[in-house]
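Remarks on the structure that follows.
Only a single protein chain was left out; the remaining protein chains are all shown in position.
Up next, subunit A:
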Amino acid sequence: MRAWRALVKASKYQIYVSQSLDPFLNLSIEHFLLQKTPPHSTVLFLYVNRPCVVIGRNQNPWLETNLSLLQQNHVSLVRRRSGGGTVFHDEGNVNYSVICPTVDFARDKHAKMVTRAIRESNLRARVNERHDIFLDQGSMLEEKDWPDPTDMHQTRFHRENGNSPPLKISGSAYKITRQRALHHGTCLLASANLRKISDYLKSPARPFIKARGVESVRSPIGNVLHEPKVSSMSYNNEFQSQVINAFTQLYGISERANPIALDEKPHRELLHNSADEWAAGWVGPELERITGIQAGIEELKSSKWLYGQTPQFILSSHPVEEDERERPPLPEGFPASARVYLKVRSGTITAVQISISPNQDIAKAEAERFDEVLKGKDIQDISDFKAVLDRAGHESPSDVSRIATWLNFMLGKASNKKH
(Lines give C-alpha, C1' and ligand atoms only; values in the text may rest on other atoms or scores of the structure.)
Protein backbone atom coordinates (compact mmCIF):
# COMPACT_ATOMS: atom_id res chain seq x y z
CA MET A 1 0.00 0.00 0.00
CA ARG A 2 2.91 2.29 0.77
CA ALA A 3 4.31 1.40 -2.65
CA TRP A 4 1.02 2.37 -4.23
CA ARG A 5 0.90 5.70 -2.43
CA ALA A 6 4.43 6.46 -3.60
CA LEU A 7 3.51 5.70 -7.21
CA VAL A 8 0.35 7.81 -6.94
CA LYS A 9 2.45 10.80 -5.93
CA ALA A 10 5.14 10.33 -8.57
CA SER A 11 4.02 8.75 -11.82
CA LYS A 12 3.19 10.72 -14.93
CA TYR A 13 0.75 8.13 -16.26
CA GLN A 14 -1.22 5.87 -13.97
CA ILE A 15 -3.58 3.03 -14.76
CA TYR A 16 -5.51 1.21 -12.07
CA VAL A 17 -8.24 -1.39 -12.13
CA SER A 18 -10.32 -1.95 -9.02
CA GLN A 19 -11.15 -5.39 -7.75
CA SER A 20 -13.75 -4.02 -5.39
CA LEU A 21 -17.43 -3.78 -6.28
CA ASP A 22 -18.09 -1.22 -3.54
CA PRO A 23 -19.28 2.05 -5.12
CA PHE A 24 -18.34 4.11 -2.06
CA LEU A 25 -14.79 2.75 -2.08
CA ASN A 26 -14.39 3.07 -5.84
CA LEU A 27 -15.62 6.66 -5.93
CA SER A 28 -13.37 7.49 -3.00
CA ILE A 29 -10.31 5.95 -4.66
CA GLU A 30 -11.18 8.05 -7.69
CA HIS A 31 -11.45 11.20 -5.58
CA PHE A 32 -8.18 10.37 -3.84
CA LEU A 33 -6.49 10.09 -7.24
CA LEU A 34 -8.02 13.42 -8.26
CA GLN A 35 -6.51 15.06 -5.20
CA LYS A 36 -3.18 13.25 -4.82
CA THR A 37 -1.79 12.54 -8.28
CA PRO A 38 0.76 15.07 -9.60
CA PRO A 39 -0.74 18.14 -11.34
CA HIS A 40 0.70 17.15 -14.71
CA SER A 41 -0.15 13.47 -14.55
CA THR A 42 -2.88 11.65 -16.43
CA VAL A 43 -4.71 8.79 -14.73
CA LEU A 44 -7.03 6.04 -15.92
CA PHE A 45 -9.10 4.26 -13.29
CA LEU A 46 -11.51 1.43 -14.12
CA TYR A 47 -14.06 -0.09 -11.80
CA VAL A 48 -17.26 -2.06 -11.64
CA ASN A 49 -19.86 -1.54 -8.92
CA ARG A 50 -22.46 -3.77 -7.38
CA PRO A 51 -26.02 -2.62 -8.19
CA CYS A 52 -26.41 1.02 -7.23
CA VAL A 53 -28.06 4.18 -8.43
CA VAL A 54 -25.67 7.12 -8.68
CA ILE A 55 -27.12 10.60 -8.67
CA GLY A 56 -25.26 13.74 -9.75
CA ARG A 57 -23.78 16.20 -7.28
CA ASN A 58 -26.67 18.64 -7.47
CA GLN A 59 -29.59 16.28 -7.81
CA ASN A 60 -32.57 15.31 -5.71
CA PRO A 61 -32.81 11.64 -4.68
CA TRP A 62 -36.54 11.94 -3.91
CA LEU A 63 -37.13 13.21 -7.43
CA GLU A 64 -34.67 11.09 -9.39
CA THR A 65 -35.15 7.68 -7.83
CA ASN A 66 -37.72 5.35 -6.35
CA LEU A 67 -36.11 5.08 -2.93
CA SER A 68 -38.43 2.33 -1.60
CA LEU A 69 -37.80 0.17 -4.63
CA LEU A 70 -34.04 0.64 -4.30
CA GLN A 71 -34.24 -0.42 -0.68
CA GLN A 72 -36.37 -3.45 -1.45
CA ASN A 73 -33.92 -4.59 -4.09
CA HIS A 74 -30.80 -3.83 -2.06
CA VAL A 75 -29.65 -1.24 -4.57
CA SER A 76 -27.46 1.40 -2.89
CA LEU A 77 -28.07 5.08 -3.44
CA VAL A 78 -24.87 7.04 -4.05
CA ARG A 79 -24.30 10.74 -4.68
CA ARG A 80 -21.15 11.40 -6.68
CA ARG A 81 -19.05 14.54 -6.58
CA SER A 82 -19.30 15.31 -10.27
CA GLY A 83 -22.17 17.00 -12.03
CA GLY A 84 -24.73 15.53 -14.40
CA GLY A 85 -27.65 13.14 -14.13
CA THR A 86 -28.60 9.85 -12.53
CA VAL A 87 -27.18 6.54 -13.73
CA PHE A 88 -27.43 2.91 -12.74
CA HIS A 89 -24.44 0.64 -12.17
CA ASP A 90 -24.26 -3.11 -11.81
CA GLU A 91 -21.85 -5.94 -12.56
CA GLY A 92 -22.66 -5.68 -16.26
CA ASN A 93 -21.51 -2.07 -16.40
CA VAL A 94 -17.90 -0.88 -16.49
CA ASN A 95 -17.00 2.59 -15.23
CA TYR A 96 -14.04 4.49 -16.57
CA SER A 97 -12.47 7.59 -15.18
CA VAL A 98 -9.74 9.80 -16.57
CA ILE A 99 -8.07 12.49 -14.50
CA CYS A 100 -5.89 14.99 -16.34
CA PRO A 101 -4.53 18.52 -15.98
CA THR A 102 -7.34 21.06 -16.33
CA VAL A 103 -5.40 22.75 -19.14
CA ASP A 104 -5.63 19.55 -21.21
CA PHE A 105 -9.30 18.98 -20.50
CA ALA A 106 -11.75 18.55 -23.34
CA ARG A 107 -15.14 16.95 -22.85
CA ASP A 108 -15.03 14.70 -25.92
CA LYS A 109 -11.44 13.49 -25.72
CA HIS A 110 -11.89 10.49 -23.47
CA ALA A 111 -15.42 9.68 -24.62
CA LYS A 112 -13.79 9.16 -28.02
CA MET A 113 -11.07 7.06 -26.46
CA VAL A 114 -13.67 4.79 -24.86
CA THR A 115 -15.66 4.63 -28.09
CA ARG A 116 -12.53 3.35 -29.81
CA ALA A 117 -12.46 0.53 -27.27
CA ILE A 118 -16.18 -0.20 -27.61
CA ARG A 119 -15.80 -0.46 -31.37
CA GLU A 120 -13.62 -3.51 -30.83
CA SER A 121 -16.90 -5.26 -30.04
CA ASN A 122 -19.58 -3.06 -31.58
CA LEU A 123 -19.16 -0.80 -34.59
CA ARG A 124 -22.43 0.99 -33.93
CA ALA A 125 -20.96 3.09 -31.12
CA ARG A 126 -20.51 6.85 -31.46
CA VAL A 127 -20.15 9.93 -29.25
CA ASN A 128 -23.09 12.32 -29.40
CA GLU A 129 -23.26 16.07 -28.86
CA ARG A 130 -23.78 15.64 -25.12
CA HIS A 131 -20.54 13.62 -24.96
CA ASP A 132 -22.50 10.43 -24.26
CA ILE A 133 -22.00 7.23 -26.22
CA PHE A 134 -24.88 5.77 -28.20
CA LEU A 135 -25.40 2.74 -30.44
CA ASP A 136 -26.97 3.47 -33.80
CA GLN A 137 -29.87 1.14 -34.50
CA GLY A 138 -30.44 1.31 -38.25
CA SER A 139 -29.30 -0.80 -41.19
CA MET A 140 -25.84 -0.42 -42.68
CA LEU A 141 -25.17 2.50 -45.01
CA GLU A 142 -23.92 1.92 -48.51
CA GLU A 143 -20.18 1.53 -48.47
CA LYS A 144 -19.60 4.79 -50.32
CA ASP A 145 -21.30 6.62 -47.44
CA TRP A 146 -19.21 5.09 -44.71
CA PRO A 147 -17.49 7.70 -42.62
CA ASP A 148 -13.79 7.70 -41.88
CA PRO A 149 -13.34 4.83 -39.39
CA THR A 150 -11.45 7.15 -37.05
CA ASP A 151 -14.48 9.45 -36.86
CA MET A 152 -15.96 8.69 -33.44
CA HIS A 153 -19.04 10.85 -34.07
CA GLN A 154 -20.43 8.83 -36.96
CA THR A 155 -20.92 5.17 -37.69
CA ARG A 156 -21.58 3.23 -40.87
CA PHE A 157 -25.16 2.64 -39.76
CA HIS A 158 -28.38 4.60 -40.01
CA ARG A 159 -29.09 6.14 -36.65
CA GLU A 160 -32.64 4.94 -36.27
CA ASN A 161 -34.46 1.81 -37.19
CA GLY A 162 -38.10 2.70 -37.76
CA ASN A 163 -39.19 3.79 -34.34
CA SER A 164 -36.09 2.54 -32.56
CA PRO A 165 -33.89 5.51 -31.70
CA PRO A 166 -30.17 5.16 -30.95
CA LEU A 167 -29.60 3.54 -27.56
CA LYS A 168 -27.48 5.10 -24.87
CA ILE A 169 -24.75 2.84 -23.51
CA SER A 170 -22.58 5.37 -21.72
CA GLY A 171 -23.04 8.66 -19.90
CA SER A 172 -20.37 11.15 -18.82
CA ALA A 173 -19.88 13.58 -15.97
CA TYR A 174 -17.08 15.91 -14.95
CA LYS A 175 -15.51 17.47 -11.92
CA ILE A 176 -13.16 20.38 -12.47
CA THR A 177 -10.85 21.72 -9.77
CA ARG A 178 -8.17 24.34 -10.06
CA GLN A 179 -5.48 22.06 -11.43
CA ARG A 180 -7.21 18.80 -12.18
CA ALA A 181 -10.17 17.74 -14.30
CA LEU A 182 -11.96 14.45 -13.89
CA HIS A 183 -14.08 12.84 -16.57
CA HIS A 184 -15.88 9.68 -15.64
CA GLY A 185 -18.49 7.64 -17.39
CA THR A 186 -20.42 4.42 -17.38
CA CYS A 187 -20.50 1.75 -20.05
CA LEU A 188 -23.33 -0.77 -20.13
CA LEU A 189 -21.80 -3.93 -21.51
CA ALA A 190 -24.15 -6.67 -20.48
CA SER A 191 -26.41 -5.48 -17.71
CA ALA A 192 -29.13 -7.95 -16.80
CA ASN A 193 -31.10 -5.10 -15.24
CA LEU A 194 -31.95 -2.95 -18.26
CA ARG A 195 -35.68 -3.38 -17.74
CA LYS A 196 -35.54 -2.58 -14.05
CA ILE A 197 -33.47 0.55 -14.47
CA SER A 198 -36.35 2.74 -15.60
CA ASP A 199 -38.36 1.68 -12.53
CA TYR A 200 -35.45 2.45 -10.23
CA LEU A 201 -35.20 5.88 -11.79
CA LYS A 202 -38.91 6.67 -11.62
CA SER A 203 -39.92 8.52 -8.48
CA PRO A 204 -43.56 8.37 -7.44
CA ALA A 205 -43.15 12.00 -6.35
CA ARG A 206 -42.16 13.29 -9.79
CA PRO A 207 -45.52 15.03 -10.43
CA PHE A 208 -45.51 16.57 -6.94
CA ILE A 209 -41.93 17.78 -6.48
CA LYS A 210 -40.53 20.97 -7.91
CA ALA A 211 -36.79 21.14 -7.38
CA ARG A 212 -33.88 23.41 -7.97
CA GLY A 213 -30.74 21.79 -9.22
CA VAL A 214 -30.13 19.42 -12.05
CA GLU A 215 -32.67 17.16 -13.69
CA SER A 216 -31.62 14.05 -15.55
CA VAL A 217 -32.05 13.80 -19.30
CA ARG A 218 -33.76 10.48 -19.90
CA SER A 219 -32.67 8.26 -22.77
CA PRO A 220 -33.52 4.73 -23.93
CA ILE A 221 -30.59 2.50 -23.01
CA GLY A 222 -28.94 -0.61 -24.36
CA ASN A 223 -26.02 -2.99 -23.81
CA VAL A 224 -22.90 -3.06 -25.96
CA LEU A 225 -23.22 -6.82 -26.19
CA HIS A 226 -26.50 -8.09 -27.53
CA GLU A 227 -26.14 -11.61 -26.29
CA PRO A 228 -23.24 -11.94 -23.94
CA LYS A 229 -21.88 -15.44 -24.34
CA VAL A 230 -19.18 -15.10 -21.75
CA SER A 231 -19.70 -14.46 -18.08
CA SER A 232 -19.99 -10.78 -17.54
CA MET A 233 -16.93 -10.46 -15.29
CA SER A 234 -14.52 -11.95 -17.80
CA TYR A 235 -15.99 -9.72 -20.48
CA ASN A 236 -15.61 -6.75 -18.16
CA ASN A 237 -11.91 -7.50 -17.92
CA GLU A 238 -11.59 -7.88 -21.65
CA PHE A 239 -13.29 -4.54 -22.19
CA GLN A 240 -11.20 -2.89 -19.49
CA SER A 241 -8.11 -4.14 -21.24
CA GLN A 242 -9.34 -2.60 -24.51
CA VAL A 243 -9.91 0.74 -22.76
CA ILE A 244 -6.40 0.54 -21.30
CA ASN A 245 -4.99 -0.12 -24.77
CA ALA A 246 -6.90 2.87 -26.15
CA PHE A 247 -5.46 4.97 -23.29
CA THR A 248 -1.86 3.81 -23.76
CA GLN A 249 -2.15 4.46 -27.50
CA LEU A 250 -3.64 7.91 -26.96
CA TYR A 251 -0.82 8.93 -24.64
CA GLY A 252 1.98 6.91 -26.18
CA ILE A 253 2.63 4.82 -23.09
CA SER A 254 4.25 1.39 -23.12
CA GLU A 255 1.86 -1.47 -23.84
CA ARG A 256 3.27 -3.15 -20.78
CA ALA A 257 1.31 -0.70 -18.63
CA ASN A 258 -1.68 -3.01 -18.73
CA PRO A 259 -2.31 -5.07 -15.62
CA ILE A 260 -5.04 -7.06 -17.33
CA ALA A 261 -3.09 -8.18 -20.36
CA LEU A 262 -0.42 -9.60 -18.07
CA ASP A 263 -2.87 -11.20 -15.76
CA GLU A 264 -2.49 -14.92 -16.21
CA LYS A 265 -2.41 -15.78 -12.54
CA PRO A 266 -4.19 -13.73 -9.90
CA HIS A 267 -0.92 -11.90 -9.22
CA ARG A 268 -1.59 -8.39 -8.40
CA GLU A 269 1.62 -6.62 -7.77
CA LEU A 270 2.02 -3.11 -9.11
CA LEU A 271 3.78 -2.55 -12.40
CA HIS A 272 5.85 0.49 -13.11
CA ASN A 273 8.88 1.61 -15.01
CA SER A 274 11.84 3.00 -13.21
CA ALA A 275 11.61 6.53 -14.59
CA ASP A 276 8.30 7.28 -12.87
CA GLU A 277 6.82 7.52 -16.30
CA TRP A 278 4.01 5.08 -15.68
CA ALA A 279 2.48 2.88 -13.01
CA ALA A 280 -0.25 0.31 -13.43
CA GLY A 281 -1.95 -2.28 -11.32
CA TRP A 282 -4.93 -3.73 -9.56
CA VAL A 283 -6.25 -2.04 -6.45
CA GLY A 284 -8.81 -3.26 -4.00
CA PRO A 285 -10.37 -3.23 -0.53
CA GLU A 286 -6.95 -2.81 1.12
CA LEU A 287 -7.07 0.86 0.11
CA GLU A 288 -9.90 1.45 2.58
CA ARG A 289 -7.20 1.74 5.22
CA ILE A 290 -5.74 4.87 3.63
CA THR A 291 -6.93 7.81 5.73
CA GLY A 292 -7.91 10.02 2.79
CA ILE A 293 -9.90 7.25 1.17
CA GLN A 294 -11.57 6.31 4.44
CA ALA A 295 -12.61 9.94 4.93
CA GLY A 296 -14.00 10.00 1.40
CA ILE A 297 -16.09 6.89 2.05
CA GLU A 298 -17.44 8.36 5.26
CA GLU A 299 -18.38 11.57 3.53
CA LEU A 300 -20.13 9.81 0.66
CA LYS A 301 -22.09 7.62 3.09
CA SER A 302 -23.09 10.48 5.38
CA SER A 303 -26.65 11.77 5.42
CA LYS A 304 -25.24 15.24 5.15
CA TRP A 305 -23.82 14.47 1.72
CA LEU A 306 -26.36 11.97 0.43
CA TYR A 307 -29.47 13.94 1.40
CA GLY A 308 -28.24 17.26 2.82
CA GLN A 309 -26.59 18.24 -0.46
CA THR A 310 -30.00 18.24 -2.18
CA PRO A 311 -30.90 21.65 -3.62
CA GLN A 312 -34.08 23.20 -2.28
CA PHE A 313 -37.37 21.65 -3.35
CA ILE A 314 -41.06 21.74 -2.60
CA LEU A 315 -43.45 18.84 -2.35
CA SER A 316 -47.05 19.81 -2.85
CA SER A 317 -50.19 17.69 -3.15
CA HIS A 318 -51.96 20.42 -5.14
CA PRO A 319 -50.93 23.12 -7.60
CA VAL A 320 -49.32 26.08 -5.85
CA GLU A 321 -47.83 29.31 -7.10
CA GLU A 322 -44.32 27.83 -7.20
CA ASP A 323 -45.50 24.73 -9.03
CA GLU A 324 -48.69 25.17 -11.00
CA ARG A 325 -48.67 21.80 -12.75
CA GLU A 326 -51.88 19.79 -12.67
CA ARG A 327 -51.49 16.88 -10.28
CA PRO A 328 -52.46 13.29 -10.93
CA PRO A 329 -55.34 12.01 -8.78
CA LEU A 330 -54.43 11.52 -5.14
CA PRO A 331 -54.90 8.08 -3.62
CA GLU A 332 -58.37 6.98 -2.70
CA GLY A 333 -59.25 8.03 0.82
CA PHE A 334 -56.94 11.06 0.77
CA PRO A 335 -59.14 13.63 2.53
CA ALA A 336 -60.78 15.74 -0.19
CA SER A 337 -60.08 19.09 1.42
CA ALA A 338 -56.60 18.22 2.65
CA ARG A 339 -53.61 20.14 1.40
CA VAL A 340 -49.97 19.17 1.89
CA TYR A 341 -47.03 21.44 1.18
CA LEU A 342 -43.45 21.01 2.36
CA LYS A 343 -40.42 23.09 1.55
CA VAL A 344 -37.15 21.25 2.01
CA ARG A 345 -33.75 22.87 2.14
CA SER A 346 -30.56 20.81 2.46
CA GLY A 347 -32.73 17.83 3.35
CA THR A 348 -34.38 19.71 6.23
CA ILE A 349 -38.07 20.63 6.24
CA THR A 350 -38.11 24.43 6.44
CA ALA A 351 -41.76 25.23 5.73
CA VAL A 352 -44.90 23.21 6.34
CA GLN A 353 -48.48 23.80 5.24
CA ILE A 354 -50.61 20.78 6.07
CA SER A 355 -54.33 21.04 6.68
CA ILE A 356 -57.34 18.77 6.46
CA SER A 357 -60.41 20.91 7.12
CA PRO A 358 -62.17 22.86 4.35
CA ASN A 359 -62.83 25.59 6.91
CA GLN A 360 -60.13 28.23 6.58
CA ASP A 361 -59.85 29.07 10.26
CA ILE A 362 -59.65 25.45 11.31
CA ALA A 363 -57.22 24.73 8.47
CA LYS A 364 -55.00 27.51 9.72
CA ALA A 365 -54.94 26.12 13.24
CA GLU A 366 -54.21 22.64 11.88
CA ALA A 367 -51.38 23.96 9.78
CA GLU A 368 -49.81 25.52 12.84
CA ARG A 369 -49.91 22.25 14.73
CA PHE A 370 -48.40 20.25 11.88
CA ASP A 371 -45.79 22.91 11.40
CA GLU A 372 -44.74 22.50 14.99
CA VAL A 373 -44.14 18.76 14.67
CA LEU A 374 -42.47 18.76 11.24
CA LYS A 375 -40.49 21.94 10.82
CA GLY A 376 -36.77 21.59 11.30
CA LYS A 377 -36.81 17.82 10.89
CA ASP A 378 -34.46 16.13 8.43
CA ILE A 379 -36.46 14.00 6.02
CA GLN A 380 -33.84 11.33 6.36
CA ASP A 381 -34.41 11.05 10.11
CA ILE A 382 -38.12 10.36 9.66
CA SER A 383 -38.79 6.66 9.27
CA ASP A 384 -42.57 6.98 9.29
CA PHE A 385 -44.50 10.21 8.83
CA LYS A 386 -47.40 8.79 10.81
CA ALA A 387 -45.42 8.72 14.02
CA VAL A 388 -44.44 12.37 13.52
CA LEU A 389 -47.82 13.70 12.36
CA ASP A 390 -49.62 11.89 15.19
CA ARG A 391 -47.79 14.14 17.60
CA ALA A 392 -49.92 17.01 16.36
CA GLY A 393 -52.86 15.38 18.18
CA HIS A 394 -55.38 15.88 15.40
CA GLU A 395 -59.02 14.85 16.06
CA SER A 396 -59.15 12.61 13.03
CA PRO A 397 -56.29 10.11 13.23
CA SER A 398 -57.57 8.27 10.17
CA ASP A 399 -57.26 11.40 8.00
CA VAL A 400 -53.81 12.07 9.40
CA SER A 401 -52.89 8.49 8.69
CA ARG A 402 -53.89 8.84 5.01
CA ILE A 403 -51.76 11.93 4.67
CA ALA A 404 -48.86 10.21 6.39
CA THR A 405 -49.19 7.23 4.07
CA TRP A 406 -49.07 9.54 1.08
CA LEU A 407 -46.00 11.34 2.43
CA ASN A 408 -44.32 8.01 3.15
CA PHE A 409 -45.02 6.97 -0.41
CA MET A 410 -43.78 10.26 -1.87
CA LEU A 411 -40.57 10.38 0.13
CA GLY A 412 -39.69 6.71 -0.07
CA LYS A 413 -40.21 5.70 3.51
CA ALA A 414 -40.06 1.92 3.67
CA SER A 415 -42.82 1.87 6.25
CA ASN A 416 -45.14 2.57 3.37
CA LYS A 417 -47.39 -0.30 4.42
CA LYS A 418 -50.83 -0.59 5.93
CA HIS A 419 -51.38 1.17 9.21
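Throughout what follows, a contact is a pair of C-beta atoms (placed from the backbone, for glycine too) under 8 Å apart; a residue touches a chain by one contact, two chains touch by 3 or more; residues count from 1.
Going forward, contacts and distances are computed from a predicted model.
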UniProt protein name of the chain not shown, from "Large ribosomal subunit protein uL23m", "Glycine cleavage system H protein", "DNA-directed RNA polymerase III subunit RPC9" or "Interleukin-6" = "Glycine cleavage system H protein"
Key: Absent-chain contact - pick from A:Arg107, A:His153, A:Lys202 or A:Arg218   = A:Arg107
Query = Which listed residue (A:His153, A:Arg212, A:Arg325 or A:Arg391) would be found touching the missing chain in the intact complex?
reply = A:Arg212
Selected from A:Arg178, A:Arg195, A:His226 or A:Arg289 as touching the chain missing from the view = A:Arg178
Candidate in contact with the missing chain, chosen from A:Gln71, A:Gln154 or A:Gln312 = A:Gln312
Ask   = Which residues does subunit A use to touch the chain missing from this display?
value = 39-40, 56-58, 81-85, 101-108, 130-131, 172-179, 181, 212-214, 311-312
